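A short worksheet on the structure shown next.
Note that this complex is displayed minus one protein chain, with the remaining chains in position.
Moving on, here comes chain A:
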């Protein structure tokens, strides 16, 4: 049977991997290509590379950095951040991406998911959704531009729409949990994963091995993603997978 996936995320700015709390206060951690090689050896099931400032700064695609990252990486690589056109997608796939994650551009131009999945296949189009809970309305809303802009779109509506448009996978980041290390937002992720029939990657909030056990025991998501706890080896991927196995959760060793 298919295994639950553990995904390491590289948040990249100006060619370096960074990590911030709640999307701000960034700290440099390392070079993408070196870290990709490390995760390839440590047993990560996939790598996600996000150019976190491109949407706002609008700079060119980091094609050289991505080529370098892909060179010694024999696990799937997803690239995201500021991707706006099918031409962007073509260039990134040629540079070594296996999947493309689209976030803000899909809100501004919902046709991009449909167009891209037709041209390149659903399997390489990931819809990334940053969600945040609104206490007043008591519902989750979609945010864009690296979590800086609120939209009036309800998160579950948007997720269903993304699936219908042809997204092959969803990457859901719970902004209230991101960087806080208090656990995944299993309440929302459970609803999201039950709503759609495509794989969901959970992101935001992982601080310990138990948080992943909790995630996979309480939701139907396909994968858990984390960044800094893996970068700093607060959680070792091998130990994490061992513990998941002991809890009856199938993973690749």
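Of note:
The criterion applied here is as follows: contacts are C-beta pairs under 8 Å (C-beta built on N, C-alpha and C of every residue); 3 or more make two chains touch, one makes a residue touch a chain; residues count from 1.
Everything that follows uses one rule, which is that contacts and distances are computed from a predicted model.
From the set "ABC transporter permease", "Anti-sigma F factor", "3-methyl-2-oxobutanoate dehydrogenase subunit VorB" or "Imidazole glycerol phosphate synthase subunit HisH", the protein name that UniProt assigns to the chain left out of the figure is "Imidazole glycerol phosphate synthase subunit HisH". Check A:61, A:124, A:155 or A:189 against the missing chain and you find that the one touching it is A:124.
Residue-wise, the contact with the chain that is not shown comes from A:93, picked out of A:16, A:29, A:93 or A:249. In the full complex, chain A touches the omitted chain through residues 1-5, 40, 45, 67, 70-76, 93-98, 118-124, 168-169, 196-199, 222-223, 252-253.
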